[in-house]
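Missing here: one protein chain of the complex. Every other protein chain is in place.
Up next, chain A:
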Amino acid sequence: MASSGAGYDLSASTFSPDGRIFQVEYASKAVENAGTVIGIKASNGIVLGVSKPLLHKMVVPSTCSYKRIHSVDEHAGIASTGFLPDARQLVGRAIDEAANWEDQYGVKVPPDVLADRLGYFMHYYTLSGGLRPFGASCVIGAYDQDTKQYKLHMVEPNGSAASYYGVATGKGKQAAKTELEKLNLHKEPCTVDEAVQHIAKILTMLHQENKDNEGKPLEMELSWICEASKYKHVGVPKARIAEVKAWVQEQLEEEDDDEEEAMEE
């Protein structure tokens, strides 16, 4: 998988002979090595989830500590992964874009415009000789007040943005994408409550499958936009998260039992 840049990878303003810009690809590697982010667009809402495995026991375990999901405006939120300080800069820019839009036009920024603006910004940093690309990807969940629809976008270090039914990025993205595809979200969207369950389950499974995480608790950040949250981007209520975590535990134990039975035969 590792290909040698062979001298064409020293600057973001150099193409390789086979048409690649290595620096931008390396920026994506930074995202691939960081915590998993999953977003699902449900029929009646958006859910964003981030896996935050506890770094070490001296870090205060709460969602206020090194927050990974931020609100950009009342109607939009970003879950980010990669270099967290880079991600924080991007969130700051998104906040400015959203605030500026409302100041100019008197309405909330439409989700696709916000994603495009963030894409332009990230792309700019892949073009200028002295700057380095952002080592972070942003998953944007937002509610379009004019069309009354929910939108899910992801913007990557090369600046490309696309709209998704379900998206995953970060360390566990391959496994998460496989699970998401099984859900058939593009044919039959799930409800927002089901989406919370799906995301929690996938994040927990990924965490447990990694032997390095033996004994380390998984902290999850989950946020949503739906009718229950009055169409605003807020954290999923703690009570709900606790319920879902318990549900996930049951589900995973059942599946383990099923596997064991299957093996006995």
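Note that in this section a residue touches a chain if its C-beta (ideal position, glycine included) is under 8 Å from a C-beta of that chain, and two chains touch if they have at least 3 such contacts; residues count from 1.
The definition used in the following text is that contacts and distances are computed from a predicted model.
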The complex's invisible chain, by UniProt name, from "Auxin-responsive protein", "Proteasome subunit beta", "COQ5 protein" or "Cytochrome c oxidase assembly factor 8": "Proteasome subunit beta"
Residue in contact with the excluded chain [from A:D18, A:D146 or A:E227]: A:D146
Sole residue of A:L10, A:V107 or A:A162 that reaches the chain not shown, by the stated touch rule: A:V107
Contact set of chain A toward the excluded chain (per top definition): 103-107, 110, 112-113, 116, 146
